[in-house]
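Let me begin by presenting the structure, written as C-alpha cells, before commenting on it.
Removed: one protein chain of the complex. Kept in place: all other protein chains.
Note that the chains are named A and B in the order they appear, and that numbering of residues resets to 1 at the start of each chain.
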Amino acid sequence: MSNPTPPVGPGLPETQTMVSDTVTAPAPERQGRHAKKSGKPASLWTDAWYDLRRRPTFIISMIIIVVLLVMSIWPSLFTSIDPFNARSCDLATARQGPSAGHVFGRDNLGCDLYARTVYGARNSIVIGVLTTVLTTVIGGLLGIIAGYRSGIVDTVASRITEIFFAIPSILGALLIAATFRGQYNSILLVIIALSVLGWPMVYRIMRAAVITAKSQDFVVAAKALGAGSGRIMFRHLLPNSLASVIVVGTINLGNFIAAEAALSFLGVGVQSPDISWGLMIADARNRFLEAPLPLVIPAVFLSITVLAFIMLGDAVRDALDPKLR
Amino acid sequence: MKKTSADVLPAVGGQGNEPLLAVDNLHVEFHTRAGVVRAVNGVSYTVAPGETLAVLGESGSGKSVTAQAIMGILDMPPAVIPKGEIRFKGTDLLKLSEHDRTHVRGQRIAMIFQDALSALNPVFTVGWQISEMFRVHRGMSKSEAMKKAVELMDRVRIPAAKQRVHDYPHQFSGGMRQRIMIAMSIALDPEVLIADEPTTALDVTVQAQIMELLAELQRESQMGLILITHDLGVVADVADKIAVMYAGRIVENAPVYDIYKAPAHPYTKGLLDSIPRVDQKGHELYAIKGLPPNLLDLPTGCAFHPRCPLRQENCVTDAPPLYEISGTRGSACHYWREVLDGERR
C-alpha cells in the first residue's frame, strides 16, 4: 500500500479507498474454482457468479435492492396514501403514534410517516445511481487514458486529481450545493455537487487497475500485433479493469445515498416539497426527544439502503478476489 | 525461577540406546476444503549426534512437512498428526504440552529455512534477531546478548560483524543472510539442526561455502544434522546417510556411499540418472516420466507405479513395505533385487 488515505466519516462518499485492502484487480487468468465440475476453466465472471449465488450477504442485499427499486418506481404499490396531496396531512394529528392505516404514525405536520418514507426512496435511488454513473464515467475514462498513456498525460491528470482529493469532500459538496442553491433543480444540483468531488476515487482505482493489466502478456501481445490504442483500451484493458471499478461503484452508490441525506439534512440538498430521508430527519429533529419515530423511520430506511449497497459491494469483491478472504 | 529446557528433557546422554532424534511411523494430513491431503504417510528415520541425514525428494514429497512436524511449527489445523512419534532422546515431542514444546524449539532442535530474506524479520536488525535468542531463552541483558550476537556473526564468518550487527536483513547479500540465519539457529547450541533447502536460493559458488560452513559447525559441536534437499549434488559431499522420499513415504534409505554405488529403488535410480555426467556427453539426459502424484488422490499400491519403468501387476495393488536389504539399508520396492542387480556400476 503506497499511501493509504482513509475514507471520510460514515455516510459520506469515500474520498479515497485503501486500494490494497478493499479492491485488488484479480488476475484474469485465474482458474475457475468450479472448473472441475464444468470440465473447462471458467472465466472470472462466471466463476464469481457461481460464488455469489451461494453468499447469503449477496442474496439479502439483492432482495433489499430489488424492493427499493420497485418502491422508487411504483411507490403506490406500497401505500395508498399520496403524500404530495395536501389533504392527506392534518396538523391536528401531528406526531400521533401508530394507528390503523398509519403504521408508523404521523410526522410534525400530521402527514403519514410511512407514505412519505416510501416516496422518499425515489430521490435517494435516483441521486445515488446517477451520481455513481457520472463519477464512474468521468473517473473511469480519465483513469483508463492516464493509465494507458502514462507519461505527461498521466502526470497532469494525476496532479489534477490530487487537487480534488485535497478538498474535504463533504465540505466541498456543501459549498457547491449552497452556492448554487435555488438556481438549478435541487436534485440535479446534489448530483453535480457530489460528482465534482466523487470522481477522483474512481480515477485512482481505474488507473491502478489499467497499469496492472497493461503489463500482462495478452496486452503486450495485442500491441505487438499492431492493435490500435482505442482497441487496446476498450477491448483489452477495460474488461480486465472492470472488476475493481464495479466493486468501488457499488460501495460508492451506498455512500452517495448517505451523502445526499447529509446534504438534505443540512438544508442544501433536496428541497421541500420534494421528499428526501435526510430532509425528513432534519424536519423531525427539533421534536426528536418527544416523538422519535418521525426521525427513526427514515433513518432506518436510509441505513438499510446504504447497508444493502455496501454489503453488495463487499460480496462482489470477495467473490472476485478470493485471496482477500 | 524460569523453567529451562533441562527441566523438560533429560540431560545429554539420554535413555539407553535411544538415538538423538527418531521419527517413527509419522503420519501428517492436511484437512482442506478440497479433501484430506496425505502429506506424510508413515515416515521413520533417525539421526545420531554428529551424523548428517540427507532427506531427498521432489517438492510435495513430504520432506519439509516432516521437518516442520519435528519443529512443531505446522499450523494445526489444518494439519493433523493422526499417528506416529517424534522421539527426542527418548521423549515423544508430540506428547509434550505446547508450553514444554517451546523449550525444545530453538534451544534443543533448531531450523534453517530456504529463503533467508523472507525468513528474517524485515523490521528488526540482524543483531536484534540473533540476540533475541539470548534475551528470551537465557535472560541476558541487551548489551550482553548483542555481544554474543557479534561473536556468532564472527563464527559464521560475516566480515565486519561488529558494524554490521546493526544492519537490517535487506542490506545483506543472499549468502550473508543465510549465514545470519545459521548464526541464529546455532545460537543456543542445539543438538539437532534441520536445514530445509538451505542453499536452493543461492548462487552455486555460495552454495558450496554455506555447505562447508554447516559441515564445519557440525564437526565442532557434534550436532545431528538433517539436510533437506532436492539436489543430489549437494548431498554427496556432506551426508552420512540418505532417505529418499516419494509421496509422503521413504522409498529408500541407505548410507550415502551405497546409494551412489547402486540404488535399490527405481525412483532413486531415476534421480541419479537425471544428473548430467561428463561421461554421458552427447547422450540425451534421462528424465523420470510423468508427474509427481496428487496427494489428494494417491495411486493404489506403490505410489510410484504410474511412473515406474519396472512396474509389474502387483505394484498396482500391493503397497510395498520398506524391505530390509541390510542392517542399514531399506527399499520400498517389490523388485529391489532386480534394481540392485541391474545397477552394479
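Here is the rule we use: contacts are C-beta pairs under 8 Å (C-beta built on N, C-alpha and C of every residue); 3 or more make two chains touch, one makes a residue touch a chain.
Heads up, the rule we're going with is that contacts and distances are computed from a predicted model.
This complex has a chain not shown, and the name its UniProt record holds, of "Fumarate reductase flavoprotein subunit", "3-oxoadipate CoA-transferase, alpha subunit", "ABC transporter permease" or "Carbamoyl phosphate synthase large chain", is "ABC transporter permease". Among the residues A:89, A:134 or A:174, only A:174 touches the chain that is left out of the figure.
The residue touching the chain not shown here, chosen from B:59, B:118, B:173 or B:300, is B:118.
Residue-level contact of chain A with the missing chain is found at 1, 3-12, 15, 18, 21, 159-160, 162-172, 174-176, 178-180, 182-183, 254, 258, 261-262, 265-266, 278, 281, 285, 288-289, 292, 295-296, 299-300, 302-303, 306-307, 310-311, 314, 324. Listed for chain B, the residues touching the missing chain in the whole complex are 71, 73, 98, 102-107, 110-111, 113, 115, 118-124, 132-133, 136-137, 168, 170, 181, 184.
Convention: only the chains that are shown with their structure count from here on.
In whole angstrom, the spacing between the mean C-alpha positions of chain A and chain B is 54.
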